[in-house]
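Left out: one protein chain. Kept in place: all the others.
Chain nomenclature is as follows: A and B, assigned in order of appearance, with residue numbering initiated at 1 for each chain independently.
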Amino acid sequence: SGELYCSLPNPRNVHFESINMKNVLHWSAPEGTGDGVLYKVKYAVYGIGKWIRKPECRNINRTWCDLSSETSDYEEQYYASVKAFLNGTCSDWMETTRFNPLTDTKIDPPMVSVSSTDRSISIILTAPEKWKRSPEEESISLLQVYPGLKYNVSVLNKKTKKRWFFSISNNTLVVPWLEPGTAYCVSAQIHVTTPLLDSAFSKEHCITTLKDK
Amino acid sequence: GDALLPAPQSISILSTNMKHFLTWSPVIVQGATVRYSVEFQGEYEREYTNGSWIPISECSLTTATLCNITEDISATVAYKLRVRAELGATRSQWGTTKGFFSRAMTSLTPPVLRVLADGHHVLVELADMGPSFQFHVLYWKKGQESRVWQKVVKEVSSVVHLDTMEAGAEYCVKAQTHVEAINRSSSFSPTQCVRAQGDTSMWL
């Protein structure tokens, strides 16, 4: 179909928001347009450049579109673009900057599980998984994606209010010789040196060491 | 023209712990404020872009006689620096550093280390010295100086756990900085010793 005369203001701030490589295109509605604006979305693999329409995001009124499936190969880089329609007129196509899933994603904190004896606590950390299309699909840990991935672990003694930090490469940590009957709170962060990616610290997981036998 | 204004003299580079500064003597012109501009040239510029120079914008038309060049001396190659004086439209000749400067020449000072004991645990606090630095921390049980453990600490966010100690034993710790980019280390900090908590458990 021939392109309409496009005098509608453009969608703004077209960008990817990515967490654990769940890559969602976001934008803001054109300035000064109320309700009723519809959008369509296309994307391209950098270096191939053939624009591909995203059918599930055709004539949508929301201002986001999940392109995780289309951008799941993190050895490629991508562009995406959005066009707005209202009352028979349209905007220009508005593009993202080049999106590199490997460096432009954010990483969730690791999962933390803690157990204790009377004088030690054991911490097991699990790195988040890369986004996948369906639960049946094989899981890929971000540990496989970022070989240099490390964990920073914080252990807070609730009685003395003293906080210790550990930096570990493997995902288990045992802290022996603790005080019995004392609450310890653990939180952990993922740290990748290059590309430089840090998750936030996980929420604290508190546990009390057993009373002295 | 340029001839009236003398070129800055005594141009030198002060470099400590991978922080590099260019300094020079002021050009004195009675009743006037002389400004200075600084440029740098790496080995790449000498070999591949006909010896071109790159201005450092933070030190363009500055009245200071000091310029922080750390951000620009960011590869382990030989650099040259130059500075000239400017007074209105008049510019001096460039004053250029004698010889070359490489960041490998920086002087490395021992880290600021604080050793703590908390129950059976020995911990260290290290002052952050920037992303180029990691710390080699050596520790041993007092009296067993031949058996030394080493831990490499990169993240110095706060109190870093070093190890657990045998009840009642005294442990000694010292540390040096290491800069991988130039593959050099500082001398060691003074040794500090702490004593682990005595064992509270009673044998009945």
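Note that contacts are C-beta pairs under 8 Å (C-beta built on N, C-alpha and C of every residue); 3 or more make two chains touch, one makes a residue touch a chain.
The criterion applied here is as follows: contacts and distances are computed from a predicted model.
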{"item": "UniProt protein name of the chain not shown, from \"Barrier-to-autointegration factor\", \"tRNA-specific adenosine deaminase\", \"Proteasome subunit alpha type\" or \"Interleukin family protein\"", "value": "\"Interleukin family protein\""}
{"item": "Interface partners of the hidden chain - shown chains only, full complex considered", "value": "A, B"}
{"item": "Among B:Pro55, B:Gly88 or B:Gly168, residue touching the chain not depicted", "value": "B:Pro55"}
{"item": "Touching the absent chain when the full complex is considered, from B:Glu43, B:Glu155 or B:Glu170", "value": "B:Glu43"}
{"item": "Candidate in contact with the missing chain, chosen from A:Gly34, A:Gly49 or A:Pro135", "value": "A:Gly49"}
{"item": "Which residue of B:Ala75, B:Val112, B:Ala127 or B:Val152 touches the chain not shown here", "value": "B:Ala75"}
{"item": "Touch list for subunit B against the chain that is not drawn", "value": "40, 42-45, 47-49, 54-57, 71-72, 74-77, 131, 180-181, 183"}
{"item": "For subunit A, the residues touching the chain missing from this view", "value": "44, 46-50, 75-77, 79, 97-98, 100, 102-103, 147-148, 193-196"}
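Criterion: only the chains that are shown with their structure count from here on.
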{"item": "Residues of subunit B touching subunit A in the complex", "value": "118-121, 123, 153-155, 157-161, 164-165, 201"}
{"item": "Residue ranges of subunit A in contact with subunit B within the complex", "value": "152, 155, 157, 160, 162-167, 175-179, 191, 212"}
